[in-house]
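Here the structure is laid out as structure tokens; the discussion comes afterwards.
All protein chains of the complex are present and in place, except for one that has been dropped.
Naming follows writing order (A and B), and every chain is counted from residue 1.
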Amino acid sequence: MKTAKRARTDAVATSPIVLIAQRELTITVRNRWTVIMAGVFGVLMLVIAWAGVAAEGFDGMADFTRTSASMVNLVLYVVPLMALVLATLSFAGDRGTTELLFSQPVSRTEVMLGKIAGLFVAIGGAMVAGFIVSGGVVLFQTGTHGIGGFIAFAVMTLLLGLIFLCVGALATMLAGRRPRSFGFAILLWFHFVLFYDLVVLGLASQLRGQSAVTALFLTLFGNPVDLVRVASLIVLDNETIFGATGAALLRFLGGPEVSVLVLVVAAILWVALPLLWAHAVLRSQDI
Amino acid sequence: MTALPPTAGTHPGRSAGMRRECCMLFVAAFLVGGVYQPLPAAGQSLISRIAAARPGDTVLVRGGVWEGDLVLDQRIALIGVGMPVIRGSGNGSTITITADSCTVAGFVIERCGRMLVHEDAGILVRSKGNRILRNRLRDILFGVYLFRGRGNTIDGNEITGRRHLDVGQRGSGIHVYDSPWNVIAGNTVTDVRDGIYIQNANHTHIERNNVHHVRYGLHYMYADSNTFLGNRFEDNAAGAAVMYSRGIVMRHNVFARNRAFSAFGVLLQDCHGLVADSNIIDDNAIGIFLENSRHGRFRHNIIARNDLALQMFQNADGNTFTENAFIDNLSPLVVVGKRTGSRWSDGGRGNYWSGYEGYDLDGDGVGDVPMRIQNVFHYLEGRNSAVRLFLYSPASQALAAASAAFPIMQLTEESDPHPLMDRERLFTGHAMGRNP
Partner (left out) sequence: MIEVSHLSKSFERTKAVRDVSFTVREGEVFAFLGPNGSGKSTTLKCIVGLSLPDSGSIRISGIDIRREPRAARQVISYLPQRVVFPDSLTAREILLFHARLRGVAPAVVNAVLEKARFVAGADRPAGTFSGGMTQRLGLAVVALPDASVLLLDEPTANLDPHGVRRFREFIVQQKEAGKTIIFSTHLLAEAEQLADRVGIFVGGRLVAEESVESLQAVSRTAHSIEDLYLHYVGDEHDEP
């Protein structure tokens, strides 16, 4: 091993986060599940785009906004699931692999950030590919109307993916063992995609008056899926889609542009807070 | 005075060529009768020529710019040749008609005053039986203002308001106040507050008008027995708001792309016994909004691509919807209250619903299972409108799926017992939304 000592070089100093991200990206891209999920996502996006064009709305025009509104739905189901599953696969990985990685001269938080970054590039690449292909179909058929909103929607989809990678990472750390973390991930998916909104809807039907409306607005911030959904629909369709309630919401948040900003900032908090929490858990946890 | 004045020669004047102008001129002169005044020498003021005219005279005016603030206080026909401009001083109305049976045709009329309370208009009409034909009104507060005048015809005018003003500071395109038996036809109105404003005006006939980029396309109240035919209300904050009126008939109108917050294609409030037939209501925030309007009949309408097709209050009772096509609306129906008592089919014929998932085994074109119009989500939306924020959420779709699968989740009774399968066959033989 004398050769190693001689050849040691300080010139090559790539950040450990980048190195871990690259490795995570390679592992994720080669994972069968990633390929399957990315494929399903891409195909469904394409089907929606194609159906939007082929169905030919009333005057033979299915523009970006109508098509992408259907895509919102797909995204809300698939992206959180994809992100949670991949985060769990990665963070609840094999014990021996994890121990070897965390025994390297790298801080635990760097390992976490590197993994999330790698996963994000993988999942984001899959989503961007889906958006480009499906967007291309619509673009080719109906022109560039609404493309700005479509791009904004794509960015918010990426944000949604990132949120659930971070939430998934945190959940895995809290859950501890591997089988338990998978159960936890599925539970979280049900919670954020379905249960939370159902509970809120149930409460909303019992409450009346202005305070009920305000309470309903505030509940949006408790669920990143709702944040991304509302922000996407505002940038995609137009802010009138939610009717008088939408007007009230926008006034509540301070106008259309400010509203999207507020929603996006809140969504970014949904990245930052799970990361901070995960950082705290990781610091005081046995690997 | 019950007979309407003839409306010959009132094609919408989009391309006003010289030859056609001359032709119109002679027709108009013939119709008006009286003394034919030759074209004036240059420099003679229009005011003095009108002052010099006697009742029944026709005053021909040549192209050029003429001083406005005219008052027609005796029965004359003021006919423009080559679209002469009548320019107001910026105070009061550019033309005021106080005598009955006058005609103003073929002018560009501009620059009236700025006072909403003084009814400053391009043409202010305070008398009966006048005809306002093929004028172009621009830079005006109100376009044509009918104030206690019956039996007037406003046909083929183009009215453009002051776009630079706030909507609230503009006047209406055509403002009809306390004036029955008027005909408003073939006008194009844009950039005003309300396109056509009707108040206390029974027996008004509104036909083939195009109104776009205004606040309310049609703002309408306390006017019974009126007919709307073949009008287009597009790209307004709201299409038509019809209130406190009886015996309304709407046919072949288009209400499209009216998309401000909680904007509607058609709002009907306290309008009992309305007949709405063969209208297109497309791409509005809310297609039809019904409050306290009973016993209406909606047939052969296309209600498509609205965020919400129908919003009905519980007090909108006993309306009948048959052979309409509800296509690709985000939500078909929100009921504010418990139920509407609407009839969704008549004589075994219901409506076409693009969201219908039933089947037609016997092939008679009518679905074999009833169309449940609302799901639980729509029901909740009726109870608390803020629930709409959960539009497109998986939870709302789960509720929809659950209410389809489990009848116990069916909280509303709105259903169409005879949903139609084929929307193509629905309208065979009907000219949809075209000017008749």
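Here are a few things to note about the model shown:
Everything below uses one rule, namely that a contact is a pair of C-beta atoms (placed from the backbone, for glycine too) under 8 Å apart; a residue touches a chain by one contact, two chains touch by 3 or more.
It should be emphasised that the depicted structure is a prediction, and the values quoted were computed from it without experimental measurement.
The hidden chain, counted over the whole complex, makes contact with A. Touching the chain that is not shown, out of A:Gly96, A:Pro179 or A:Gly209: A:Gly96 (per the contact rule at the top). For subunit A, the residues in touch with the chain missing from this view are 1-5, 7-10, 12-14, 16, 19-20, 22-23, 26-27, 30-31, 93-97, 99-100, 102-107, 284-287.
Rule of thumb we're sticking to: only the chains that are shown with their structure count from here on.
Averaged C-alpha coordinates put the centre of subunit A at 47 Å from the centre of subunit B.
Of all the residues in subunit A, the ones that touch subunit B in their complex are 57-58, 66, 69, 72-73, 76-77, 193-194, 196-198, 200-201, 204-205, 207-208, 212-213, 216-217, 220, 225-226, 229-230, 233, 238-249.
Against subunit A, the residues of subunit B that register as touching in their complex are 259-263, 282-283, 285-286, 302, 304-305, 307-308, 327-328, 330, 377, 380, 383-399.
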